[in-house]
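In this view, the complex is presented without one of its protein chains, the others remaining in place.
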Amino acid sequence: MRALPLAYVARNLWVRRVTTLLTALGMALVAYVFATVLMMSEGIRAALVATGQPDNVIVLRKGAGAEINSGITRPQAAVLETLPGLARDTGGRPLISKEPVVLNSLPKRGSGKPSNVTLRGTGPAGLALRPQVRLVEGRMFRPGTAEIVAGRATAAGFAGTGLGESLRFAGRDWQVVGLFDAGGTGFDSELWADADVLMQAFRRASYSSVVFRLADPAGFEAARAQIETDPRLTLEAKPETRFYAEQSEALASFIRILGLTLSVIFSIGAVVGATITMFAAVAQRVGEIGTLRALGFRRSAVLAAFLAESLLLALLGGALGLAAASGMQSVRVSTVNFQTFSELAFQFRLTPAIALQTLGFALAMGLVGGFVPAWRAARLRIVDCLRAA
Amino acid sequence: MPADPRRDPPAAAPGGGAADTPLIRIRGLSKAYRRGEQVIPVLQGIDLDVRRAEFIALMGPSGSGKSTLLNLVAGIDKPDAGRIEIGGVDIARLGESELADWRAAHVGFVFQFYNLMPVLTAFENVELPLLLTGLSRRQRRAHAGAALEMVGLADRVDHYPNELSGGQQQRVAIARALVTDPTLVVADEPTGDLDRTTGEEVLGLMDELHRELGKTIVMVTHDPKAAARAQRLVHLEKGVLVDEPEAAAPGRR
Partner (left out) sequence: MFVLRLLLKNAFRHRLRTALTVLGLVVAVCAYGLLRTVIDAWYAGAEASSSTRLVTRSAISLTFPLPLSYAERIRGLDGVSGVSWANWFGGIYVTERNFFAQFAVDPASYLALYPEYRLSDAERQAFFRDQQGAVVGRKLAEKFGWKIGDQIPLRGTIYPGTWTFTLRGIYEGAEAGTDEQQMLFHWKRLSEALRQRTGAGSDRVGVFVIGISDPDAAAAISQRVDTQFRNSLAETLTETEKAFQLGFVAMSEAILLAIRAVSGIVIVIIMAVMANTMTMTARERLAEYATLKALGFPGGFVVRLLFGESLLIAGLGGALGIAASFPAVRLVGQLTGTLFPVFRLSPTTLALQVAASVTIGLVAAAWPAWRTSRIGIVNGLRHVG
C-alpha cells in the first residue's frame, strides 16, 4: 500500500490549529490524570518496597497484619534471640532488634491538622539492620535518654519534630537531636527513639515486632518453620521485603484502581472530542479525498492518513499531558496508609514504563476516536466526493 | 461527406505508435443512477473510439451524461453494462484495487477547481502521484521538477496553492497530471474557473503538451474556445452520442 506522506498528515493538523489544540488539550488532561495516578501508586510502592532489606526478616504476632496491631512479649522475644544462624555485627553481637512501635497524633506544619506518626523504639542492632538509613544532621539519640531522631519527611511535615525541637507525651519531653535520611523509604516518615526508654514510658510489656538477619539467607525457611511451629510463640515470620510490599498493597491498589477508572471515564470525553474533530476534518476535505482516490491512492491509504492524523493528535496530547505530569515529580505528598494507620510520605515517581503506558493510552484514545471518521472517509465513493467538493 | 467520428477516426496524429488500433474502445456502455425507487438512465449504449494521441472534447447540455462518460473512461466510476478497453485492458472488469493501480499508472487528471492539496506545496502536489510508483526519492524529485518546468512554474515550486493565482494552480494541476507520463489525460472543465485570458493560456499549454508529448486527451467542456482546441468534438444528448452537422471541429488540422 502506498501511503500519503507524513507532511500531509501533520500539516493538516497545523492548518486547523485552534481545533487541533483544543482537541489535544482534552487528551492531554486525560493523559495527565492517567500518568499522575500511576506515578502516585508507583511512588507509594517504591517508598514502601524499598523500605525492606532483602536479607532482613520481620516477626509479628500471627494474624496482626500491621506492627501496631502486633504484640511480642518479652519472653517470646527472648526465645527469638536464641535462634541459630543469626548474623553478627562487627562487634560480634547478633543482628536482632526488638522494637515497640506506637502512633503519635501530631499536628502538621501549616494546616495544624493532626495525623498519626509512627514512633519506633530501636537500638544499635536496629540501625545496623537498616543500612539505607543515614544520619544527616545532628546526632543519634543516646541510649537510656528521652532523645529522638526524626526522618526527613516527618521533620518537614510535622510541628515539633525538627532538629532542636521537642515533643511532649507520656509525661515527659522528648528532644529531637538528629535527622536521618532513609532514601525516600517508609522510615523517612518515622520518629526513632531508644526501645527500652519507650517501653518504660508507655508502660508496655510487649514489643511490636522483631527484626533480624540470618548469616545465611538460605536458612530463612528453616528459621520460619522453627518460629511458626514453636508452641511458646504465636508468631509469624516474613522477609521484610514481602512485609512492606503487603503494607503498600491496599493503598497503592486503591489509588491505581480509582485512578484508572477515572481515566477511562474521562477518556470518553476526550475521545468524543477527537471524533468530532476528525469528522469535521473529513467533511472539510471531501474534495481532497476524492482527488487522492482518483489519482490512485487506495481506500486503505485514505484510512491510514486520517487514522494517522488522529494518532498524531493523540500523541501530541499525550506528550503534553506527560510533560505536565512529570512536573509533579517535585511535589511531596503525604497521606495516611490505611494498613498502618500512620503517615507515609512519598513522591510521584515517573518510570519509563509509566511514560510508555501513558503514550499508549493516548494513542488508544486517538485510535478509538479517529477510527469511525477514517473508516467513513475511506468508504466514500470517488464521484460523490468530487461532486461535493 | 463529413467524417463520422465513430466510424472514421481522423488520420493518426504525429508521434502516434500503433496508430491503427484505437487506444480507447468503448462498446455498449450504459450507466443509470438510482435514487430510491427511481432509476434514471444517464448513458445508454455508447460506442466510441479514441485514437492514440487524439485530443477530443465531450460536449452537451447539462444532464447529457458527458461527465459520467468522462468518469467512466477515467476509471473513477463503474458502468452498469458495456466494455471500456483502454490500451487493450477492459477496465470495466477490474476490481477496485486494480482500478486504483491502473489509474495511478495510466491516467492524469485536470479538474475544474484544480483540486490541489492545500497543505502541500506546488512541488509536493506534483510529486504526489509519483508516490504511487516505485521510483526512488531522487528520481521522484527529478520528475516533479521537470514537470513544473514544463508548465513554466519552476520559480514557484515552494508556493502553497493559496499563494498562487487560478491560472498558476491549474498549471500545477497539469504538471501533476503529466508527471507520471500517463497513457491518458482526463480534463473536466479545465477552464471553467478561469477568466478568458488565463483560460487561453492554460489551453495553449494543454495544446502544446498534446503536440509535444503526444498525449491522448479527453476533455469535457462548455467553453467553445476550449472546444476549438480539440481535434474532434463528440456530442452527447440524453445519454446518447448524436451526430452534429459539422462533426469535424472547424479550423482544426
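Read from first to last, the chains carry the letters A and B; within each, the first residue is number 1.
Operating definition for what follows: a contact is a pair of C-beta atoms (placed from the backbone, for glycine too) under 8 Å apart; a residue touches a chain by one contact, two chains touch by 3 or more.
Not measured: the values here are computed from a predicted model.
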- [ ] Specify the shown partners of the omitted chain in the complete complex.
- [x] A
Open item on the list: Looking at the full complex, which residue from A:7, A:78 or A:268 touches the chain that isn't shown here?
Closed with: A:268
- [ ] Determine which one of A:277, A:291 or A:347 touches the chain that has been left out.
- [x] A:277
TODO: Return the single residue from A:56, A:104, A:291 or A:326 that touches the missing chain.
DONE: A:104
Task: Footprint left on chain A by the chain that the document does not show - done: 18-19, 22-23, 25-26, 29-30, 32-33, 40, 61-65, 68-69, 102-105, 111, 113-116, 169-171, 202-203, 205, 234, 255, 258, 262, 265-266, 268-270, 272-273, 275-277, 279-280, 333-336, 341, 343
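Note that only the chains that are shown with their structure count from here on.
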Task: Residues of chain A that touch chain B when the two form their complex - done: 2-5, 7-8, 11-12, 14-15, 287-288, 290-299, 382-383, 386, 389
- [ ] Could you please specify the touching residues of chain B with respect to chain A in the complex?
- [x] 71, 74, 76-77, 96-97, 100-105, 107, 109, 111, 113, 115, 117-120, 124, 128-129, 131-132
